[in-house]
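Notes to accompany the following structure.
Complex shown without one protein chain; remaining protein chains in place.
So that you can tell them apart, the chains are marked A, B and C in the order they are listed, and the count of residues begins at 1 in each.
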Amino acid sequence: MRMLDRVSRSPWIWSWLAAFVVWFATIMVTGGASTLDLSQAALTFAAFSIIVGIGQMFVITLGPGNVDLSVPSTMTLAGTVALKLMDVDNAMIVPGLVVAVLIGIGVGMLNYALIKALRIPPIIATLSVSFIVQSAAIWTNRGLRIKPPSFLADFTTANSFGLPNVAIIALIISIFAWFLLEKTVYGRWISAIGQSTPAAKMAGIPVDGTRFVTYVFCAVLASLAGYLLACFSGGAALNMGSEYLLMSIAVVVLGGTAVAGGDSNVPGIWGASLFMFLVVSMLNTYGLGAGIRLIMTGLIIISVIMLAGGRQPGAR
Amino acid sequence: MRLTISADAIRLAIPALSLTMLLAAVFWLQPRAMSYVGLNLLFNLAVPIALATIAQMLIMAVNDLDLSMGTFVSFVACVTATFLRDAPMIGALILAGVVMVYAVLGVVIHLRNLPSIVVSLGMSFVWAGLAVLLLPAPGGQAPDWVRALMTMKPPFAPMAIVVSVAIAAAAHLLVMRSSLGVLIRGVGGNERSVERAGWSVLAARAAAYGLAGFFAVLAGIALVGLTTSADANIALRYTLLSIAGVILGGGEFIGGRVSPVGAVIGALTLTLAGSFLSFLRISPDWQIGAQGAILIIVLALRLLLNRVEKREKGR
Amino acid sequence: MPRGAVGPRGEFSWSKPTSMTGDKPKAIVEVADAKVSFGAVKALDGVTLAIRPGECVGLVGHNGAGKSTIVSVINGGLTPHQGSISADGDILAHYGINAARERGVRCVFQELSLCPNLTVVENTRILHRHLGGFGWRKRAKEVIERSLDAVFPGHGIASDRSVGELSIAERQMVEIAMAFSDAGVAPRLVILDEPTSSLDASLAEQMLTYVRHFVAAGGSVILISHILNEILSTASRIVVMKDGRIVADRPAADWTDQSLVEAMGSVVKGEAHRRATRDLAAAPVVIEQGGRGMPFRAKRGEIVGLAGLAGHGQTRMLMKLHAAKTSDWLPRRDLAVTFVAGDRRLNGVFELWSILKNLSIGSLGDLAKRGVVNAAAEAERGADWKRRIDIRTQDLANRILSLSGGNQQKVLFARALSTRAPVVLMDDPMRGVDVGTKQEVYEIVRQQAAGGRTFVWYSTEMEEVCLCDRVYVFREGAIVAELAGGAVTEENILAASFRGAEA
Partner (left out) sequence: AAMPVSAIADTSGKKIALSNNYAGNSWRQAMLTSWNKVTGEAVKSGVVAAADAFTTAENQATEQAAQIQNMILQGYDAIVLNAASPTALNGAVKEACDAGITVVSFDGIVTEPCAWRIAVDFKEMGRSQVEYLSKKLPQGGNLLEIRGLAGVFVDDEISAGIHEGVKQFPQFKIVGSVHGDWAQDVAQKAVAGILPSLPEIAGVVTQGGDGYGAAQAIAAAKRPMPVIVMGNREDELKWWKEQKDASGYETMSVSIAPGVSTLAFWVAQQILDGKEVKKDLVVPFLRIDQANLEENLANTQAGGVANVEYTQEDAIKVIEAAK
């Protein structure tokens, strides 16, 4: 009973519930025949939102105003540059990955450098950076779609133990993120900073160092997601990250992470990512037009957040 | 005798200075801009942005954020180009209705203690869907009176300048001078103390949202007046632009610190920054990046002026 | 009389005449058998309290006794779960904030409650709902300036400045003046919940003087303070609360410092013993800081006081010392300084967290191995400190906000003291801490200093400053005097604080 009570009050339960309802409504169209296929597709595509969402969650946890809008362009730059470098050569997989991660580190550093040096709100700083990074992506490969190395193309589209490989990668990253948040000093620090930066400072927390690492972490996850997505979809495109801007924020807040910071939630990101994919599938399956589909998506998002009850008491 | 400059004045001086500097740079690059027609061309598209920025500012004044501003303005534009022209009564009713929806959103957000970011994210889908339903393909036409209003040629100063000044003045009176404005900013500053003084914070938030909806409706109408027709994606960038405009104008995300005049100046600055870039003739590859760079430069300017001001104060 | 007018001292005009006939005039507000509980906690357990015109009721009690709660009930902000409220003799079924305000009930809350982004005038507008209409700015300006002039003569606060630019003391002054201001509905009952916590002695005295005049003219005041002298010198009646009940209610003249403390259930406070002067000449200097005025220097094992009038740069000095010894970029294994906040909400507590996490955040370095927090060690240390400074809670896993202000402050102490940092910076940390707790903390500070820890202690309370080995006196952002050993006396400190002003 207490268990049930606790579960019903945990902020992530609502996104899971919503995902389940939508999943159920979708498979009912085919009388359950599409269960396996739909589930695998959902896990596959949710995996990318989960990876970028986790990075975004760390940033949002840093407190009001913290958000990384450079996620889409970082994905694009990392994907295009890595694929260009690997140039369909299986031997170049690791260097490609290293370069993608380095790009993430670079963008993260640039983001925080601007936030810190110019003392501008992160939302504006990362927006500016995203324009520059997008330009860099255009400049490096002019929108050419280069195919990924065959091993990577196969790996990212294959399943292991009935689970899509990309979902397994997302799971590993999620567990790592959960461990960071719940068990480590670093996790405590970002939560403290999110609740009150002055208090964190006075408690001896290296505030700048922590925020810096967090922005870099977010950008690295974005570049990793870009690398995987480019391999998965058979080539990087200049616009491949664009839908992950709103998506990365939506899955974080729908997943029960406090928008005001200080409180994050890894399981919720899974529920929300699955939900965001499934809701589009469901509405497509029911054959609704784009207008109705958009309206329904919006109303469902609002209903979920209403059910979840919104801000935590005490949070601003 | 020490000269004390109020924080509000500084909040304004900085954006005003950056606008002036940018304008000087534009005139230097393109002397043709220094004319009645030139100024109008430079600034007329800033009018709807300024209105949307004021709307966003009202929401930010109560510590919330509206991520649906762009889709909402697009939706209003679609209504303006269809109903408001073909059936003015129905059009006006729809627009009044959506202003009410904004007020209701304020109520819901307050009552259920919801994060405005998520609710407005959801609403952005709703507005986009309605806009697509209304105009599946771009089209419609601006009502003649709107078109006439946006292309009028007042004496002395071009329409864009006159209207911008009028918007700034009206918003200043409303937000900075009136009791309602004080109340709205008070909610942003310290909700509890407003409540303890016996006010209804709920009503204040509803008023802020309703006013924001009203200004956003004006933005949509003004936009159609300039473009002559609408489409469902016409103003998507207004979401980020309006936030950036408020910040450039010296506003802050929380704490109810906003400046309507600054917000209008911020909107003008953003518009001008785009022109400045195209006058620079950068390689197309880097034109997008240059937009980022100019944002950074304008904000760096703000920092520089802040520093100078602090030194003044420290003396 | 023009709208909203208050004559100089004393000539208050009531909007509604009360029956002043008979010995016992009708109570302005009377709470009968009020019960309020928050979950399992009985914040009020059957409280009956009547406030009559022309009296100043002193309300004392340990932290969490229910003082703030009864204030909320009288103020209309909280509806008791049981019991009745009557005003001017009528039992009111619907009593709320607006009903209370209509009857002239005003409140200065324990935490500051102005809007920092608005000007003083605009805040006045917020407070007085009926001040609206064309030209309200001018009227509001008159109202607040008249009241400020009356309560704090020579205050020097311009009413068009925004509150965020004011110092804490100035904000507190504005808030107090606001409560006594009259814009149509005259104040009849003003509740002051720890109003002097950020005021220095002279401002506190100005306020208390005004309270006496106000009461003499027929107004009523509820005064809550942990500084018993203020209560004893100002109140006409003193009510002692303990665990949600009123345990004593007698005229002020019947109380002494001693008997009050006894009634509150705390240990009898002895004469605050000064430490035996120790010879610290040989001790190494552990922290120093230059700047305008005299340099700052503290030695190992020393308790250094920062004194002077409130808001003259003491907190900034603490911040500077802290900034100089900590890094914003790299974590440090061996902390050089640690900090105890006075302004809990701003830079003290982490609101979303449990008591335990709030406590351990300062010393995570010691509780973690390779960056991973050892939960068992953390819990053990938490339990240890809960016992050592008696944090009143059943479970350290409760949220920090479930503690009373004083207990939250204890957690902040524990956070700092449980680190290994050799220097502890304290920013007026005893704000709102009850007498018993203070004594406990003094004792801990004494012990730790003897063990070689250095304390830099800013305090607005003279008694605490006098506990220090050496005191720096601040004036206008600079150190203007240094007093040591026997020279640390109230007279010397006051003299130094004001001498700076004349220079």
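Here is the rule we use: a residue touches a chain if its C-beta (ideal position, glycine included) is under 8 Å from a C-beta of that chain, and two chains touch if they have at least 3 such contacts.
Small disclaimer: the values here were computed from a predicted structure and weren't measured.
Taking the full assembly into account, the omitted chain touches A, B. Although one chain is not drawn, the whole complex shows that of A:V21, A:L85, A:L171 or A:V280 it is A:V280 that touches it. The hidden chain makes contact, of the residues A:V21, A:A41, A:M92 or A:A113, with A:A41.
Only one residue from B:I109, B:I234 or B:I247 touches the chain missing from this view: B:I234. In the full complex, subunit A contacts the hidden chain through residues 26-27, 29-30, 34, 37-38, 41-42, 44-45, 131, 134, 138, 141-147, 157, 229, 232-235, 237-240, 242-243, 277-278, 280-281, 284-285, 287, 290-291, 294.
Panel shows subunit B; residues 30, 32-33, 38, 41-42, 44-45, 48-49, 128, 131-132, 135-140, 223, 226-238, 271, 274-275, 278-279, 281, 284, 287-288, 291 of it touch the chain omitted from the view.
Please note the rule applied: only the chains that are shown with their structure count from here on.
Viewed as a network of touching protein chains, the structure reduces to a complete graph with every chain in contact with every other. Note: centroid distance subunit A to subunit B, computed from Cα atoms, is 29 Å.
Residue positions of subunit A touching 2 or more other chains: 258.
Only residues 75, 77, 97-98, 101, 107, 109, 113-118, 122-123, 125-129, 132, 136-137, 160-162, 164-165 of subunit C touch subunit B when the two sit together in their complex. Put simply, subunit B touches subunit A in their complex at residues 63, 67, 108, 112-115, 117-119, 121-133, 136, 240, 243-244, 247, 253-254, 285-293, 295-296, 299-300, 302-303. Looking at the complex, you find that subunit A touches subunit B at residues 64-65, 69, 114, 118-121, 123-125, 127-136, 138-139, 246, 249-250, 253-254, 258-260, 289-302, 305-306, 309-311, 316.
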